[in-house]
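Let me begin by presenting the structure, written as structure tokens, before commenting on it.
Not every chain is included here, but those present sit where they belong.
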Amino acid sequence: MVYKYIDIVGTSSIGVDDAVNNAFKEASETVKNIQWGEMGRVTFRLDESQKLEYQAEVRIGFKVERGKD
Amino acid sequence: MVYKYIDIVGTSSIGVDDAVNNAFKEASETVKNIQWGEMGRVTFRLDESQKLEYQAEVRIGFKVERGKD
Amino acid sequence: MVYKYIDIVGTSSIGVDDAVNNAFKEASETVKNIQWGEMGRVTFRLDESQKLEYQAEVRIGFKVERGKD
């Protein structure tokens, strides 16, 4: 069995939980067999109207199906 | 005065805040005089139905009552 | 162009997102041109009634206007 990672930064105007959710949504459009993730850096950005954007870097792990090992 | 730690991973299907809360609830069933905590690694797991579980590692500090120091 | 930081610990009885928000609110009373932030240590404190306080350390970056560079 072999696993790989993709690192995705999900964003949200609601909060960190939602930003994480968006990262997993994006990942599921690219890879299959997603099994776990780990929070990386959490950052914030302010737009001109001073509204806070939450940004959560998530390292997402998925099983590679090629081998039988 | 002396303090000790317990490291607990709380989980929740709602979000990180709730997972932290669950870690403190578990800790309070084992030790008294809990005073503070610090977030460790935050991880995620996907069950078969692709529902996200939030997992928050919390280092929880409590006062040991033995000594008078 | 030059940027500076202020490090602020926002607190909240609601959760981490709200604690971050409070850090940005305080920062905006001191400096202008706030553009981004990054989460530092997340800690917790329990008051006597065992209510959890969430504490989020945020490093907040803002543009310094003096120069033209």
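Read from first to last, the chains carry the letters A, B and C; within each, the first residue is number 1.
Simple rule for what comes next: a residue touches a chain if its C-beta (ideal position, glycine included) is under 8 Å from a C-beta of that chain, and two chains touch if they have at least 3 such contacts.
Since we're looking at a predicted model, the values are computed, not measured.
Within the whole complex of this structure, the shared sequence is present as 12 copies, and 3 of these are drawn in position.
Criterion: only the chains that are shown with their structure count from here on.
With centres set at the average Cα position, the gap from chain A to chain C is 23 Å.
Counting only residues that touch two or more partner chains, chain C has 15-17. Those residues of chain A lying in contact with chain C across their complex are 14-17, 41-46, 50, 52, 54. For chain C in complex with chain A, the touching residues are 15-17, 20-21, 24, 28, 34-39, 58.
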